[in-house]
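All protein chains of the complex are present and in place, except for one that has been dropped.
Let's look at subunit A:
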Amino acid sequence: MKILVCIKQVPDMESRFRPNGEKTWYDESDLAFRMNEYDEYAVEQAVQLKEQLGGEPEITVLSIGPERTVEAIKKALAMGGDRAVHIRDDRYYQKDPWQIASMIASYAKGEGFDLIFTGMQSQDRGSAQVGVIVAELLGVSCATTLVGFSYDGGTITVKRELEGGIKGVAKLKLPALVTCQLGLNTPRYPTLPNIMKAKKKEIASLTAAELTGEAELTATAAIYPPAKKGGGLVLEGEIGAQVDRLMGILKEKTAVLR
């Protein structure tokens, strides 16, 4: 079995975000980076499947981004990936989900992956489109927002998180692509011996130019922080009157008292 895991390196959400000079992305000089959280669930699930199948599947990790992206790739390899492909692209942030997915699909097309794992969305851009577009371009079945996964004899059974707290169960035949959601598993820590072993694993390097001729379908016009909100509404006066006003606001503007 050949497994592909698509990961992204994203800014740590505790970083300080400021628009860059072009006002189309963040100023990266202030940012710390880490593997996209949802992609960690994807890596973990792939490694668990490999373990379930006695180590037979080969796990390839793929990521698109600048030189620093290798840090996220190395983490995925230390978690249990076997080899990696780094698609070097310093202008990755200018590419829309269509272009990113086209690059991944054009790499994956000839490789014959049986199963592709990825996060359900990235924590920075959050479009949740790349996974499903890749599935469409490759013509494989697809299930999104996984909170449960099992594999048995060429079929995967997945539990999906739907809106309003409802879960759905789906069965898919391979080849397939799945996107992973919080709650699917607990990603393992890379251990020191595995970090050492990861150093010896192959990281193939491709350039974005080798993989995409697609033009963008959406372009980022501007990125800016939300306007500062006012300081909220402070109720004053006699306590009974305050309660009445609060009740009125809650009835009028929210669903909590209906």
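In this section, contacts are C-beta pairs under 8 Å (C-beta built on N, C-alpha and C of every residue); 3 or more make two chains touch, one makes a residue touch a chain; residues count from 1.
Keep this in mind: contacts and distances are computed from a predicted model.
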- line: Omitted chain per UniProt, picking from "Glycolate oxidase", "Potassium-transporting ATPase ATP-binding subunit", "tRNA N6-adenosine threonylcarbamoyltransferase" or "Acyl-CoA dehydrogenase", is "Acyl-CoA dehydrogenase"
- line: Sole touch to the unshown chain from A:Q52, A:T155 or A:T191: residue A:T191
Field: Among A:E58, A:E71, A:D114 or A:E214, residue touching the chain not depicted
entry: A:E71
Residues of subunit A in contact with the chain not shown: 34, 68, 70-71, 74-75, 78, 189-196, 198-199
